[in-house]
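Encoded as structure tokens, here's the structure I'll be asking about.
Excluded from the complex is one protein chain; the other protein chains are retained at their positions.
Which chain is which? They are A, B and C, in the order written, and residues in each are numbered from 1.
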Amino acid sequence: MATTITKPDTLVGKRIKRKEDPRLITGTATYVDDIQMPGMHHACILRSPHAAARIRSINTHAAAGHPGVVAVFTGADVAGVGPVPCGASLPGLRVPHHSILAKDRVYFVGHPVAVVVARDRYIATDALDLIEVDYDVLPAVADPEKALAPGAPAVHPEWPDNIAFTYHQEGGEPDKAFAEAEVVVKQRITSQRLIPTAMETRGVVAEHRAGQLTIWSSTQIPHLMRTLVAMMLGVPENLLRVVTPEVGGGFGSKLNVYAEEALMGFVAMKIGKPVKWIESRRENYLCTIHGRGHVDYYEIAARKDGTVLGLKLKLIQDLGAYHQLLTPAIPTLSVLMMPGLYRFRNVSADIIGAFTNCVPTDAYRGAGRPEATHGVERMMDLLAVELKADPAEIRLKNFIGADEFPYATATGLSYDSGDYAKPLKKALDIVDYHHLRQEQARAKAAGRLMGVGLSTYGEICAFGPSPATPAGGWESATVKVEPTGKVTVMTGASPHGQGEETTFAQIAADELGVTMDDVTVIHGDTAVVQYGIGTFGSRGTAVGGPALYFAIQELKKKIVKFGAMLLDSDDVSFSGGLCVCNKSGKTVPLAAIAGASYRAMKLPAGEQPGMMATYFWEPPNFAFPFGAHIAVTEIDRDTGQVAIKRYVAVDDCGKIINPLLVDGQVHGGVVQGIGQALYEQAVYDDNGQLLTGELTDYAIPKASMVPWIESSHTETPSPVNPLGVKGVGEAGTIGCSPAVVNSVVDALSHLGVRHIDMPLTPERIWKLISAGGRA
Amino acid sequence: MISQSFEYSAPRTLAEALALLAGGDAKVLAGGMSLIPMMKLRLAAPGRLVDLSRVPGLTGIREQGGALHIGAMTTHYEVESSAVLRAKCPLLAETASAIGDVQVRNMGTIGGSAAHADPAADYPAALLAVEAKVTLARKGGERTLAFSDFLIDTFTTALEPGEILTGVIVPVEPAGAGVSYQKMLQPASGFAIVGVAARVHNGSVRIGVTGLSGKAFRAAAAEKIFAETRDVQKAAAAVPLGVEANSDIHASADYRRHVAAVYAARALNAALSRAS
Amino acid sequence: MKQTITVTINGKAYSHEVEPRLLLIHYLREVLGLTGPHVGCETSICGACTVAVDGRAVKSCTMFAVQADGRQVVTIEGLAADGALHPVQQAFWEQHGLQCGFCTPGMIMTSRQLLERNPSPTEAEIRHGLEGNLCRCTGYQHIVNAVKAAAQAGK
Partner (left out) sequence: MKIGGAYTLAVPQQRAYSLLQDPDVLAQCMPGCDHLTRIADNEYEMKMKMAISAVQGLFTGTVRIADSHPPSSFRLIVEGSGKVGFMKGDGLLTLMPEAASTEVRYEGDVQVGGLIAGVGKRLIDVTARLLIKRFFEKLAEQIALQPAP
């Protein structure tokens, strides 16, 4: 008899609405500031108004005596607490001691100086005003290039050159390539300091009860935080619990351990009551890490036919005054990815990490890769202009071929898989590139300024093999089938808006033959979830997903053994939520198998009771998503304002688990890229005062400031993991800014404009138009 | 971000409000869209807030003697959506719709904005262009002042201590008048980098400018040039002449001057296209 | 000096003694435990704290609780009070109009007002209407879709 086997309809690959959302859309979710406890106190932090100063004295007497205040602590009180940790290591790295409250000196505006603990936040705020600090103000430096100039004020007196580290990497024979080049193009390109601006600011609640310290923190890395804060406070790690409630966005800014987590732990232990600290937006801008902060000097070597030969980079990284968790490592990611999607066989890069009297920079969405992509994509356009070549053609000519994977780059990486021409050609088709160029010519003839900008990007994500990361690059998952057949997944990745409660449920439901509703995904509590690394660097699905997959495969072995026992067969298989005896056709459902495993009346030989498996998955390599973005812009000749007329994003993030969520990630990423390209910039004045200190001066995009994004995909599975996924959290941001800038430069190129640094403010562009107009 | 302690009163009559205001360190709360953020940042710390939202007679729009009387506590949204204003003083309605965002327009009031005299606020440009008047009440009396006389300088008005701005009076636009408010906004705050309100009738034009300098002003020279030449470009180019322009991280003085001329031309052209 | 206020919130009357400086957002969140509205800034820009006061969407971080005396307040918690999601909530869910969810309660409250005033908004009108609400996750596109879908559902 012929049997037709219909492949069960999978949930993976479907646009499925999120499991997370019911609590979020009804206002019943719990973020850190929503936590209330009996006897809870509130802490407010006094911060330095100066970028550099010695502290002569601090008088906390009046504040301590203010009604409702229970304690005031200064640097002297927390001398026993370890420094804020830097997890990155580089040869010769200078690491300043980063105490959780300033001792005798402050290094940036916002540097924490004292903490007031009071009955409520109103009283704590009042008491802050009563603390008197006598500062001896010192000269400051806020610009990395100025910091490196002779005679600049020393951020840390022990290192008068303000150099935290230098780093050199090269591959191939860059000098030879440049000597042999027919064309060399040079450009200074900056990636300005940005403020991540998660809509929820940071916050910490700490409680010390019966010898157990619990810290609730809005973080991307609960387990790493537990380890590091335990070390800072000197408490046993198994008596510290870190809980991550709902997290209102992170974008890298919560991939960190800050002074406040340890400080609140310290306060909770001192006062014996729970304590809450919620960062104000102003504090968030002054004290939570910033991103980017590059001054890059690029050189590209090529033949006249457009073949690229070599790339050189001198990278000056604005580090700020301290190293936060990964600060010095971020620019090294730029160097790794500087060749982009192209066959650059000869590269050379030098990084200088410069201390400045500013808040530290660290990982912000893309972390090093947007800077690299911006650099190489601007350089490819500059080369195209130099050679009077089409920017699409020059890219297609130099792409690594689809048949060349895995591809060993000159920077030591092995690109996993790719077909780089595919998304570019698709994007060109979507915009109808040929006609668009004709339209542009007509616009130009009519005196209008229209531009078409391409960007093709590759990114390194799914961090990552452990030897390449500071704290382990694996991820963990536990999957349990409860006695009633319901499935619980615990992931060590700690998502914060990405939607893994949904995508992981899709994976688990498919693999175990249950419904989405049967699966619950738990994360973000070190007392419940096995040790994990966290969500950052587009690794949630790309590393956490395979960990889950492998945990399920382990569990399936057990399911089959119990199934075989229950079916009394030695030939069973498991699919669609049933164990089937391949001889008799008899079946037993998962719930019955699970029930039997816990009831344990009888066990398969050598098996333990229960139905649970845990897997720690170590990825063999990074994954390398890629894509092509095209921005069509029109510039208001009179004012310099840029309007994005069309934005096309074709991304390849490998296998797509949930297209709805992938589109959401791309849209959000692109809009953060548009923010960098057009609007955002953290502005410090020469004295280290942050002038964009509030949302009234730092312009993150509003709904009316961004275009409709035409999002599309190609799907090139990654061979690195069994799901074929690559990661998509940062792709939009990485691909976006060069597309917009290339488009605007394209619109102005006939006026002699070669390059514009971000953000492309109307005034900056108007000045270029005015200069060109006169010429 | 918590403001310092203060006393709060919500008087039910104007007389009561005036009496409360007379006592020392009091400040009128007329929507609070500028005042409350300043208080939360502790840049402002009045000893008492006198909330005018419950004083009868301070809201609403009524037509009387060829003029429209707008109560000081009328919100930007009420101005923006008022059928009477849209028909009879469209410049004010259009300008109101450009202020801040919907939540701000729901709470912010025309009187609060006028009395605050923020150099980048939208309303003043329109109030100058329509030759608005303001009514100011004090204990035992009331006076009416042209808005152009009321507005003295950056955050400085002719309001005497103890006085309350109770209303704004704008003339009913004659048939055939054309108006437009054109604004380049600062993307973060929504305030005007430069805003230009133009009103054309029978070949004569009035131009109110905000954001460009320390206070909003009538571009008299430009109005004159237009009256003489009917040349939009020439008139617009005169708007920033001789003005000490503001400069900040969002726009330099030079750029503001340039944008003022561009937006003046746009406002003039739009107003002309609507005029008959 | 503390003052007694009586406010109807999500249909239920509450009376409390409050300091005049107590912000409405803190009254809702800390006195009443309605933690749906959030605080995202202190300068009245982000809109995460948006609630309806007498039917008007307002930023509850820029209003003192005493100003709400005698008024009707609706928070996100009041939208699905009878158990069924409000059409705007449903649309945000269907259209993936949220990621981290922090801005969402405010975004939904403003969208609700937008549709009350303009039942068939264009894309540009939706984007303009949401200028008082910042979202850092979604890039707004799915929010625009959600408002369109809610408008459609309301027909």
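The working rule: a residue touches a chain if its C-beta (ideal position, glycine included) is under 8 Å from a C-beta of that chain, and two chains touch if they have at least 3 such contacts.
Everything quoted here is computed from the prediction, not taken from an experiment.
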Checking the contacts here: which visible chains does the omitted one touch? A, B
Quick one: which of B:Thr59, B:Thr95, B:Thr109 or B:Gln186 touches the chain that's been left out? B:Gln186
For a quick check of understanding: of A:Asp525, A:Asp697, A:Glu730 or A:Asp746, which residue touches the chain that isn't displayed? A:Asp697
Touch as defined at the start, partner being the missing chain; which of B:His69, B:Lys88 or B:His116 qualifies? B:His116
In the complete assembly, which of A:Arg121, A:Arg241 or A:Arg282 touches the absent chain? A:Arg282
Of A:Ile16, A:Val109 or A:Ile300, the residue touching the omitted chain is A:Val109
Against the chain that's been left off, what residues of chain B make contact? List them. 27, 34-35, 38-39, 41-46, 116-120, 153-156, 186, 189, 191, 213-214, 244, 246-250
For chain A, the residues touching the chain missing from this view: 49-50, 109, 129, 282, 285-286, 685, 687, 689-694, 696-697
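As a convention for this text, only the chains that are shown with their structure count from here on.
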Just say which it is for the chain contacts: an open line, a closed ring, a star, complete, or other. complete
Chain centre separation in whole Å, for chain C relative to chain B (CA means): 28
Find every residue in chain B that makes contact with two or more other chains and list them. 1-2, 4-5, 41, 188-189
On chain C, where are the residues touching two or more other chains? 19, 21, 42-43, 45, 131, 133
The chain A residues in contact with chain B across the complex are 121-122, 125-126, 129, 280-282, 638-639, 641, 679, 683, 691-692, 695-700, 702, 705, 761-763, 766-767
Touch list for chain B against partner chain C, complex: 1-8, 10, 29, 32-33, 36-37, 39-41, 49, 51, 53, 77, 81, 100-104, 106-107, 188-190
Inside the complex, what are the residues of chain B that reach chain A? 1-2, 4-5, 41-42, 184, 186-189, 249-252, 255, 258-259, 262
